[in-house]
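The complex appears here without one of its protein chains, the remainder shown in place.
Chain naming follows the written order as A and B, and within any one chain the residues start at number 1.
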Amino acid sequence: MLWVCGAVFVVVTTALLLSIVRGINNNNRSKQDAELPSERVLANGVGASVGLTVLTLILLLVASIVTGRTVGSPLAGSSAVTIAITGHQWWWEIQYEDAVPSRRVVTANELHIPINRPVVLKVTSRDVIHSFWVPNLQGKRDLIPGYTTAIWLQADRTGFFRGQCAEFCGMQHAHMAFDVIADSDRDFEGWLEAMRQPGRDPAPSTRRGRDIFMQSRCAGCHAIRGTEAAGQIAPDLTHIATRSTLGAGTLPNTPENLAAWIQDPQRMKPGNQMPANPLPEEDVQALVAYLETLR
Amino acid sequence: MSEVRTLDVSALPPGAFGSRSLTFWGTLGIVVIEGTVFALAIGAYFYLVTRFPAWPPHGVAAPDLRWGTINTLILLASLIPNELARRAGEHVDLQRVRIWMVACLVLAVGFNVVRVYEFAHLNVMWDHDAYGSIVWLVLGLHTTHIVTDFLDSSVLTVLMFTGPVEEHRFVDVEENAVYWYFVVLSWLPIYGVIYWAPRLL
Partner (left out) sequence: MTGRAYAASGGHLDRLEQTWADPKGPAGWFTHVDHKSIGRRYLVTAFSFFLIGGALAALMRLQLSRPDNTVLGPDLYNQIFTTHGTTMMFLFAVPVMQGLGIYLVPLMVGARSIAFPRLVAYSYWMFLFGGIFLFASFLLNAAPDVGWFSYPPLAESLYTPSKRADVWAQLITFTEVASLAVAVALITTALKLRAPGMTLNRLPIFVWAQIVTSFMVLFAMPAVMLASTSLILDRLVGTHFFDVEHAGDALLWQHMFWFFGHPEVYIIFIPGTGIVSTIITTFSRRRMFGYLAVVLSLVATAFMGFGLWVHHMFATGLPQLGASFFTAASIIIAVPTGTQIFCWIATLWSGRLTVKSPMLWILGFFTIFIVGGLTGVMLAAVPLNTQVHDTFFVVAHFHYVLIGGAVFPLFAAFYYWYPKFTGRLLSERLGAWVFGLFFVGFNLTFFPMHVLGLHGMPRRVYTYPAAMGWGNLNLLASLGAAVMACAVVLFVVDAIRALVAGVVAPWNPWNAGTLEWATSSPPPNSNFPRPPTVAGREPLWQNPPDQPVVVGLRDDARDVLVTHVLDAEPDHRLLFPEPSVWPFLTAITTTVLFVWSIFTPWAVVYGAVPVFVTMVGWFWPKSPAEGGTQLWPFSRRTLPRPNEAPAAGGAI
């Protein structure tokens, strides 16, 4: 496509420049009418150009439709992994589907996929229109409330791929990224199994942090499976310590950042849905210590 | 200075009727615009049909046929005095213009009043769901036209009584009738959509 368009640009611009030179020349040499190209010659030229244009466009049209067919349907064969993605302002809810309910996995902002297997994403939104886009793996798909559509992708190599929301969704559209990690089949299954486990029971040293979590308003929005925290409107925190970023790609996930985020998320991501939590310093440290155990 | 040939237009009349007049083209422009609005609203209506499992939605009755059908008849009936007013305008007959325009206005009062009953018997509110919203929008758009047509025809009719009445005002009478035709005839597909689509789909 790029080569064809590039060639068209070169040809047309050259013709234009030539015509300018010719035209100026005709003027400077005060050419008589008979010396100028006749209407017949010009008509042939224009006609040929239009004909060539039509042909080129038809070729491009066929090429784009064929490519679209190919890219639009997953490769046949091995079993697909099906993941449901729900967009929220401004984070990604991720659910791994499974026929057995107890084997389903809920997480946020980060997904792992096995290489060499098609991954089918069923996407929708809980609030406004978002768009799921991992440039290195597939074109984007809009997440539209009221619609669930399916898009597939497949990684051919292991690695880390960044994705970002690609439909303006309000204040923090710029900070709604997610990570896709492509693992070998074995590593992927291992990760999935680990994610199925409920949140670890805290050791005595971090029990206080868990209690602060349950008593503050955290549990009203966030869920930690295996505890009484079952909030549905914010990212699932059962395995928060395994994620590489906070705030959907806004900050690296370090204890310092986590502490700062908990106390004042508005400072780093103004307008996001999480309110400030001005807890005393020791409480914050305890909370962070607890959350760091959620692997 | 060389002899300049001239095209003397002083004998041309100071106006003309029908598609020769500028007013006709202005009216045509409005008809195209408003016709497009209606067509798009009806398009949105049918788009929403595809998004609903049932139309009208479960638990909602289709709009009552009675008032819509009565109003259709009144609107169609108004075409008679409307056409007679149009011809009277074209024949520059002030007496007949006055009579038939008043007749039109009487019927217009009728169809505006009945329109209120139509709204009251749609059997759905505009804020019920998208079905309610689109039904009210389509009916509301047409209502805007019958209200404004009534108002502008009233002003013109008053002028035909109070004067000053110039000959070119009869062109306005004629063109006003053209717009009235549009308002009445555009009602027919809208009537079909609001009252019959829920029954036939």
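Simple rule for what comes next: a contact is a pair of C-beta atoms (placed from the backbone, for glycine too) under 8 Å apart; a residue touches a chain by one contact, two chains touch by 3 or more.
Bear in mind that the values here come from a model prediction, so they are computed numbers and not experimental data.
Q: Using the document's contact rule, name the residues of chain A that touch the chain not shown here.
A: Within chain A, the residues touching the omitted chain are 1-2, 5, 8-9, 12-13, 15-16, 18-20, 22-24, 26-27, 30-31, 36-37, 39, 42-43, 45-46, 49-50, 53-54, 57, 60-61, 63-65, 67-72, 89, 127-129, 131, 133, 135, 138-142, 144-147, 149-151, 162, 164-174, 249, 270-271.
Q: Determine and list the chain B residues touching the chain excluded from the picture.
A: 1-20, 22, 25-26, 29-30, 32-34, 36-37, 40-41, 44, 47-48, 51-52, 57, 90, 92, 94, 126-134, 136-137, 151, 155, 159, 163-171
Everything that follows uses one rule, which is that only the chains that are shown with their structure count from here on.
Q: How many angstrom between the C-alpha centroids of chain B and chain A?
A: Roughly 50 Å, centre to centre.
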